[in-house]
Structures are given as structure tokens and as C-alpha cells.
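Let me begin by handing over the structure; questions about it come next.
For this depiction, one protein chain was excluded, whereas all remaining protein chains were kept in their positions.
A and B are the chain letters, set down in written order, and residue numbers restart from 1 in every chain.
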Amino acid sequence: MLIDRKKEKVLAIITAPVMLIAIGMIFFYVPQMKGNAGEILDSSFKIFYFHLPIAMVSYLAFTVVFIASIMHLKGNSSKWDIVAHSAAEVGVVFAFLVLVTGSIWAKATWGWYWIWEPRLTTSLALFLVYLAYLMLRQALEEPEKRARLAAVFGIVGFISVPLSFLSIRLWRSAHPLMFGGSSYGSSGGGLEGTSLQLTLAVNMLAFALLFASLLVYRINNEALKEELEEMKYNHS
Amino acid sequence: MAPIDSIISITGLSKSFGRRKALNNINLEIKKGEFVTIFGPNGAGKTTLLKIMSTIINPSRGSILVNGIDAKKHPEKIRGMIGAISHETYLYDELKARENLVFFARMYGIENDNIDSRVDSILKSVNLLQRSDERAGSFSRGMKQRLSIARALLHQPEILLMDEPYTGLDQHAAANFERVLMGTGDSDVTRIMITHNIERAFELCDRMLIMDRGEIRFDKLKTEIESVEEFKEQYLSIVEKDTDAEGISNV
Partner (left out) sequence: MKKSLYIAAKDLRSEFRTKQMLNSMLIFSLIVIVIFSISFGDVLSQTELVEKLAPGVLWVAFTFAGTLGLSRSFAGEMENGCLEGLKLSPIDRSSIYIGKTISNAILMFIVELLTIPIFIVLFNYNISGIPGLALVIFLGTFGFVSVGTLLSALSASTRAREIMLPVLLLPLIIPVIIPAVMATGTILTDGGIGSIASELRLLVVYDLIFFVVGQLVFEYTVMD
């Protein structure tokens, strides 16, 4: 199960510079953003370069939980349970960061920290589902049973997320729009120009790498813990 | 491969719960009509073995055939052949005795036309016909046990699995239980019982097993055992080797 120590290190060593480059690009490379009418947008827009990749990573993490849960129920090996658990933990952290960066951005552009906007609300629902997932794990003592029941919840929880998004969108569109659709309608309202796209791409890569290294570290941690328990058990 | 007169045939059966190995490479053939008792300290894997036979736990490795049917492929067919009695009654307290039996008769797929007569006759045989309109929750421990035997025999199972059926029964109730157990059903019903009650088991059964730490450590026909005392000595010598006081205290 243990992923090669060397690979783990290599991954971390690659991640660090890419992350630095990504941050550097946001502050020094991207030109000043201009809105639709040509006005210079607030520099708060820069948070978008974090916000979107973080959101993507949290979706990715929960997809991993979903797949690992199915694999666990099919094959009943603790390996997949460790993957699901690790991905859920990393995912919850990122889902929380989505809410934080989203609120900061919302405050700067719209003047509110929170609005009941479909994507924001879905992120909240997502965060709550996986917080519940982690709580369920805590409430179960026996490893085999914990893995099995958590996998069931990992599957059902993941399925509810797109439905949440649909229902929230339905809910909000029934009310008058509080803000112009363009400010959050498309991915950031007119993201054009290669420099912007490049910066976004590098940030995506950086966060994907960050996710991969965190996940691998977490899995290795868990695998070591297993091994330790095993040794304790055999010793007693 | 399996002898033709085997009703249950277990090969290379293992079960682990996480790190803990509950059963380790069990091989066991049980003949049709045999009465087998299983002894062993707590945590020896007896209940797990019984639960695997009744297909409510899947083994980690190995296979189990009941009447030639693979438990992995058709578990519900095997469940239909098995009646189970344990220290749990499996009864709904809020339902009347008869309602309990009718419900389980339906679960076992007994045809609607036959249910009433079948329930009546089984209630009669466990001596509860007069009380059949009372709630199961209002019954005494012994009556509940009799009703739960009726529940287990309702569908005329070929195999009867019993997990410590004596628990909570006083002497009178235990005698009653044995009378019903030996009296009902045909003689070719295969009976497998886990118990700590060596004396009673020695009197009733044909074959005695001792399990310890997930393995079968002793397996003899009763005719090969001289006396209860000899068997007890055997038991202690097997269990004592791994000296856990818990095991001995159960004798």
C-alpha cells in the first residue's frame, strides 16, 4: 500500500516551485483586469486564481472519495478505504477554503460576505456532506464496519451534490437576480487573453499537484498507522 | 469431492475482521441428520462459523456448500433450508404470537393457503396454542424461547442452527426446550448447536467439536468419547494450552 517514499518526495519537490511560480504569476505577470466596459477591475479579482483551482481540487477530491468508496464495497480491501478517508479529509479542507475565498471575493465585489447564490450554496452543501462523512467515521469504532458504512455514505453523499446544485439553481432563478449575471455567470466574466489563461492554467496545475502531494502524504501516514497497529497487534 | 451424505461441506474457510482472524482454514463435513455440538471459549469463532453457515456473513476465503448449493451463488436458497435459534428470540414484542409466526411464514415463502394450518400445528407442538393471541412481549423467557423455536421450525428446515439456546432458561424451561427440540421435526433434521453446557450436550448429540482461536481442535463422534469427564479433560487441555482464564471460566 505504501507509496514509494522517493516518489512522495519527488512530488513534493515538484509541487513547491510550481506553486511559487503560480503565485508569482498572479501578482507580477497578469496585467490589470479590465471589465466589460473597459474600467479597471478591483485587484480583488486576483483571488479568483486561487478560488477556481481550489474549487476544482475539492470536486476532484470528492470524486476520488466516490470512486474509492465504490471500489471498497466491490473489493472489500482496506486500501481503498484509506484512499477514501484521506481524500475526504483533504477535500473538506479545500471545500472550506472555497467558502473562505468565495466570501472574501464576494465581500470585495458585491459588498456581502454571503449571498445565497447557487454555486456558493452548493459549496456549502458539499462542505456539510463531507463534514458529516468525517463525523460518521469518528462515530464508528470497528475498522471493517467503519470502512463499509463510510463507503455507503461516500456514494450517497456524492450523488446528492449535483442534485443540490440543480435545486439551488432552480431556487435562486425563481427570485429576481440580485446582481448582474455576468459578474459570476461565466467563469469570471470575460477571461480572455493568453496571459490570463496561462496564469489560470499554471494555478490549476499547482493546486492539482498540491492535492496529489497532500493525498499521498495522508495515505502514507494512514498506511504507516495501519502498519504500526499491525505490529502492536502481533506483538501483544 | 465432498462425501455424498454430507449436507454441509466446508473447505478452506477463513474469515478475518480487519486484523483479527476469526476463523482460520476450517474444513468440516457434516452428515445429514447429525446432531453436532460446538464448544470453545469466547472469541473462538463459533458464532462466526454458524453465521457463515446461515449465509449472513460472507467468508473471506474458502467455500461452503449446503446440500450442494454454493453459499456464494444462492444464499437465499440456503437461508430457506435453515432454521436458526439463538439467545436472541428474533420476535417482535408488539405482535401477537400468531402474528409473529404468520409474518415469518410469509418471509419464508410458505403459501398463503397453508399458513394457518402450519402455524396452528407448530403452535400446538410448542404448547402455545392457547396463548397465541397474546403479545410476544408479554411472554416469559421460556415461552418466548418456545415461540422462537416455533419460528425456526415453521418452514420445516433441513438444518437447525442453535447458538447458545440455553441462555436465560431455568432448568424447567431448558427441559421443555429439549423436549421440543428432540420431539419436533423429523429425525433427519441436521442439528448444530453451540453451547457451554457440556452435560446436556453430551446427552443429546452425536458428535462434539471444540474450537479455539478460529480453528477446530477436536472433532469426535460421541461413541468415541468415553465419558463427560474425559471430554472435559480434553477441553481443558486444549484450551489451557493458550491459557486464557476467560476460556476456562466458561466450562
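Definition applied: contacts are C-beta pairs under 8 Å (C-beta built on N, C-alpha and C of every residue); 3 or more make two chains touch, one makes a residue touch a chain.
Because the structure is a prediction, the values reported are computed rather than measured.
Novice: Per the definition of touch given earlier, which of B:82, B:128 or B:216 contacts the omitted chain?
Specialist: Within the whole complex, the residue contacting the unshown chain is B:82.
Novice: For the chain that's not shown, point to the residue among A:170, A:198 or A:224 touching it.
Specialist: Candidates A:170, A:198 or A:224; residue touching the omitted chain: A:170.
Novice: May I ask which residue of B:99, B:134 or B:178 touches the chain that does not appear here?
Specialist: Residue touching the absent chain, from the options given: B:99.
Novice: Mind listing the chain A residues that contact the chain we can't see here?
Specialist: Residues touching the hidden chain, for chain A, are 73, 125, 128-129, 131-132, 135-136, 139-141, 145, 148-149, 151-153, 155-157, 159-160, 163-164, 166-168, 170-171, 174.
Novice: Residue-wise, where is chain B in contact with the chain that is not depicted?
Specialist: With respect to the unshown chain, the touching residues of chain B are 51, 54, 56-58, 76-77, 79-80, 82, 84, 86, 88-95, 99, 103-104, 106-109, 135, 151.
Assume only the chains that are shown with their structure count from here on.
Novice: Which of the residues in chain B come into contact with chain A in the complex?
Specialist: Those residues of chain B that touch chain A are 17-19.
Novice: Can you list the chain A residues touching chain B in their complex?
Specialist: 78, 142-144, 229-230, 233
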